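Only one protein chain is missing from this complex, and each of the others stays in its spot.
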Amino acid sequence: MNKDFNYFLQGEKEKWEVIIGLEVHAQILSNAKLFSSSSTKFGAEPNCQVSLIDAAMPGMLPVINKFCIEQAIKTGLGLNAKINSFSVFDRKNYFYADLPQGYQISQYKFPIVGEGEVLLDMSYGTKKIGIERLHLEQDAGKSLHDQDPTKSFIDLNRSGVALMEIVSKPDLRSPEEVGEYIKKIRSIMRYLETCDGNMEEGSLRADVNISVRKVGDKNFGTRCEIKNVNSIKFMQQAIEFEAKRQIDLLEQGKSIDQETRLYDTKKNETRSMRSKEDAHDYRYFPDPDLLPLELENSFIQKIKNELPELPDQKKDRFINEYRLSNYEAAVLTADKETADFFEKVAKNSDVKLATTWIMGDFFASLNKLQKSISNSPITVENLASLLNLIKTNIISGRIAKEVFEMMLLDKRDPKIIVEEKGLIQQTDVKEIEKIIDKVLMDNQDKVTEYKSGKVKLFGFFVGSVIKESKGKANPGVVNDLLKKKLS
Amino acid sequence: MNNLSNLTLVETVEGIKSKKFSPSEVLSSYEERIKRSKKLNCFISETLDQAKKEIKKINIGQNNLALLGAPIAVKDLFCTSNVKTTASSKILENFVPTYESTVTQKLWDQGAILIGKLNCDEFAMGSSNETSYFGNVINPYKDGKETLVPGGSSGGCASAVSANLTVATVGTDTGGSIRQPAAFTGIVGLKPTYGRCSRWGIVAFASSLDQAGPMTKDIKDSALLLEVIAGFDSKDSTSINTNSSFFFKNLSKQIKGLNVGIPKEYRVDNMPKEIDDLWSEGIKILENCGAKIHSISLPHTKYALPTYYIIAPAEASSNLARYDGVRYGHRESGRDLIEMYENTRSRGFGDEVKRRILIGTYVLSSGYYDAYYLKAQKVRNLIKKDFDDSFKKVDVILTPSTPSAAFKFGEKKDDPISMYLNDIFTVTANLAGLPALSLPIKHNSKNLPLSLQLIGRPFDEQTILNVGYAIEQEVKFKRSISDWWM
Partner (left out) sequence: MSINKETVKKISKLARISVSDQQASKLEKNLNSILSFVEQLNELNTEKINPISTISNQKLIMRDDVVKVSNQKEDILKNAPEKNSSYYIVPKVVE
C-alpha cells in the first residue's frame, strides 16, 4: 500500500500518461441465443447451431430470451450499476461477411444498465474504475481467412449468441490496471454465473481504447480502438505498443487519426483496419421488429433478492470473520471456487493452517499440474483431514508435506496414507528416550564435545534422533528430552 | 359447372362442403382460366401440379375447416416451403424457402390449396406493379384500348382476384399496397390493425408498417379470410396478444346510430370531381343506413406521405441489408467481398428499390438522423394522436381509397413523387397502425372501378367490415370485365 502509481512513459522529450477505456464483450451463459432458440454450445461443427433467424433468412424475426435479460440485470447489479427500467434495442448497420442481417441488434441510446463502478486492489491502494454502461447485443459469426488463397469461409455458429458489452469510463492508466480490471469483472461475473469468462473460447474479449497525454495535461488526446483482443497478456502488450506508437507520432509533431486498429499477436504490433474505413456510420435506429423493453420494478427486485455474495463483500467478510489480512482475503476471494474451497477447508480444520496451506503448497501444486480447483486431485475433505492431522499433532509439518505430495499422486485420504506408511508422529516419551539413548551411545565423542561447550551440536543430535525415528518423533518432545539428557 | 371461378370464397367452400361440386372441379376451372390469362402476368410461379396432388387428399367430411378446398394463390412476398419466393426481385430469383410463413400456414391448416405465387412490386415498393423484375401486371379493367396498371404493390393479387384467377388472396400493405390495387381492380382489400396478423415469414419491407391482409371478391370473404389469418404469434414480437374474433359470424349490416367521421383534410387539391362525388354518395348511403355523419379534422394528414417516405425507406434500407449474395439469392462476382456486395446489390435490385435504400441510408446517416428520421417519428406521433382524438367522437372514418381511378403504364413511372401521391389516403392508417378497408362502389364514366375506404379503431376490424357490408348491400357493385385478354 505504500508504493506510488508509476506507469508513465518517457518519450524523447516528454513524460506521458496513458488513458485507457475498455469495451468488454462477455458471452452470457445461456442455453439458447439472444433472439433465437438455437444452441450456444462451444465447439460444435461449423454451421450446425444456426437457426433460420441466425442466418437472417427472409421474413425471420427476433424474439428475446428472458434469461439473457435477467443475466444482464444481475451483472449490472454486480457492477453496482443503475438498472434502467426502460431500454431499447437498436440496429447497428454495417456489412460484414459474418453479420448475416447486415446489422447487429444492440442497444445504443437506452442501454439496460447505466453507470456503475468496480474497485481494484492495486499495490498503491484501492482504485475505483467507473462503468459507463452495460448493454445487450448479438455476437457475429466467424470468418476463416486461411483456408483458401482467394476465399473466406463463413461459420455462423456464434451468430446471435448473447453478449453483454460492458463499457468502462476512461479511468484505466496502465497495462497492470487493465489486467486487474479484467480479472475483477471476470470474477464478478463468475460469482454471478452470468459469464464463464473463458478467454480462450472467446467468451470474454475486449476492445481497447487508448490515448496518451503529457503528464499534467487535463484534456484527453485522440484515441484509437484496438478491436477484439482476447487475452490479458495481449491487451497489455497491445497497450504498450500502441502507447509508444502514439507518443512517437506526437513527439514528431504528427497527429493521431481516430481509427480502429488490429493487434497482430505474432508481430506484437497494432495496425490500421482497412475494412473498417467507411464503416463508422452505423446508422443506429430502434429495431422495429422489437418493442422497447420495459421492466417492472418487481422483476428487478426479485433478481436483487437472489443475488449471491459478491467478491468485495466476501473479501470484507473473510477479513472480519477469519481475521485474514487484506492481501490474503483478496487472493482467496479472487474467484468463487477458491473462496468456497477455502471456506470449507477452514471450517473443517483450522483457519490459519487452511490459509497458509491453500495459498502455499496447494496453489503451487495446482500451478505445477496446470489444474484448476474444480479438477484438483486434492479435495476439500482430504485437505481438511491433512490439516487436522497436523493440528492434532498426529503428524509433523514436515511429514505433512510428504503426505501432501502423495495425495497429489493417489488422491487418497491422508489418514490412510499416514497409517499405511506408518507416519504417525511418535510422542511416547519412553520410546523416544530409547532412541535418544541409542544416538548418544553411538556418538559419545560428540557428547563430550558438546559438554565442553560446542553447543551448536544440539541440532545434530535432534536431527539424528528424528532420522533414527524415520521422521516420526515429535520434534518438541525430542527437544525437551535431549535438553534434559545432555544437561 | 363452367363458372365455378365466378363464385366467392364463401360460396366455393359452401359448395364443396355441401358436395355441389368437388374441390377438383373448382381447381380445374381456375386452372383453365389461369392458363388463358398469361397476358395479365399475375403469376410468378404456378403450383397447379402440386395442387392437383394436394386436392386429392382433401377429406370433404372436414366440415370444420373454414377454407376447405379453396384454391388460393398468394403474394410472392410470403415465404412458402419448397416453393420459390422472389419478392419480385432478381436478387431472390431462385430462392426456395424451407419454411412457411405463419399467415399462409394458417390458410393451408384451414384446408386451402396453394395454386401459385403472385406478382407484385419489387419488395412491395411501388404503387403500379411496374417495379417487378418479372414484368408489369395488367389490370383486367381497360381504358378503351389502353391497358392499365393494377396498382401496387399487391398488383398481381388484385388482378388475379378481379379476373377470377384465385378465389381470394392475401397481400401485404405497408402504405396502401392492399387497398390501392383493390380499388383499381374493383375488389375488397383489408389492411388489419398492425399486429393483428403475424409478420413471421413475410419478406420484410418496413417492419413497423407492414401488415398482411385479405383481398377478396366481397366483404363476407374478407371477414372469413381475416378470421383465418389473424392471431397472435409468439414468433413475432410485434404481433398482439388479443382475443381472437369471429369476424365472419359477427358480420352485420345493422349500423344504425353509428358515428361516421368525414375528415375535411382528405378533400385534397386537384381531386377529380368523380372522386369527390363518390365520397358524397358514400356519405348518403351511410345516412340512409341510419349512421350519423360528423365532420372531423385530422390536421396532420398532409404530413403523412412525407413521414412515410422517411420511415419506410429507413426501415427498408436496413431490412434489405441481408440481401448480400452470401447465404442465398443472386450473387455477382467481385475481386473481394466488398466488390461482390456492391455488384450483387447494384444488379440484383431494381431502380425503385435502390432509390429507397439510398434515401433510407441517407436519412439515418450521421448528421441527418435528427432532421429526418427522428422528425418523422415525432410527426408519426402527431398523426396517431389525430386519430386517437377523432375516435373519441366517431366509430369509423370514411374517405376515398385513392385520389384517382387506375392509370396507364408509364404515366408516373419516372416521377417518384407523383407515384407516391397514390397512397395519400391509405398511408395514414399504416402510420397509425389502424385497420382500414377499401371496397368498390361504382364504375366511372370510363367503366373503371372507384372505391371508398373505411378506417377503424385499433382492433375494431369488425366495425369497418360491418359498415362495408351495409354499403355493399346498398351499392350491389358488380365487376364489369370482358375477359378481353383471353
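For reference, chains read A and B in written order, and residue numbers begin at 1 within each chain.
In this section, a residue touches a chain if its C-beta (ideal position, glycine included) is under 8 Å from a C-beta of that chain, and two chains touch if they have at least 3 such contacts.
On a predicted model such as this, the values are computed, not experimentally measured, just so you know.
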Key: Given A:M273, A:V447 or A:L486, the one touching the chain that is not displayed   = A:M273
Ask   = Which residue from B:Y309, B:F391 or B:F477 sits in contact with the chain not drawn here?
value = B:Y309
Query = Which of B:I60, B:I240 or B:I283 touches the chain that is not shown?
reply = B:I240
Inquiry  = Using the document's definition of touch, tell me which of B:I60, B:V268, B:I293 or B:I338 contacts the absent chain.
reply    = B:I338
Message = I need the residue numbers on subunit B that touch the omitted chain, in ascending order.
response = 94-96, 98-99, 194-195, 208, 234, 237-238, 240-241, 300, 302-303, 305-307, 309-310, 317, 321, 324-331, 333-343, 345-346, 349, 354-355, 357-359, 361-363, 365, 368, 371-372, 374-382, 384, 416-417, 420, 431-433
Query = Please identify, in ascending order, the residues of subunit A that touch the omitted chain?
reply = 30-32, 36-39, 45-52, 54-55, 57, 63-69, 88, 95, 97, 143-145, 148-156, 262, 273-275, 278, 281, 283, 285-286, 288, 290-294
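Operating definition for what follows: only the chains that are shown with their structure count from here on.
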Inquiry  = Applying the document's contact rule, which stretches of subunit A touch subunit B when the two form their complex?
reply    = 52, 55-64, 91, 93, 95, 97, 100-103, 152, 154, 275, 281, 283-285, 288-291
Inquiry  = So in the complex, the part of subunit B that touches subunit A is made up of which residues?
reply    = 78-79, 85, 87, 92, 95, 97-99, 101, 199-204, 206-208, 234-238, 314-315, 317-318, 320-322, 324, 326-328, 337-338, 341, 361, 364-366, 369, 373
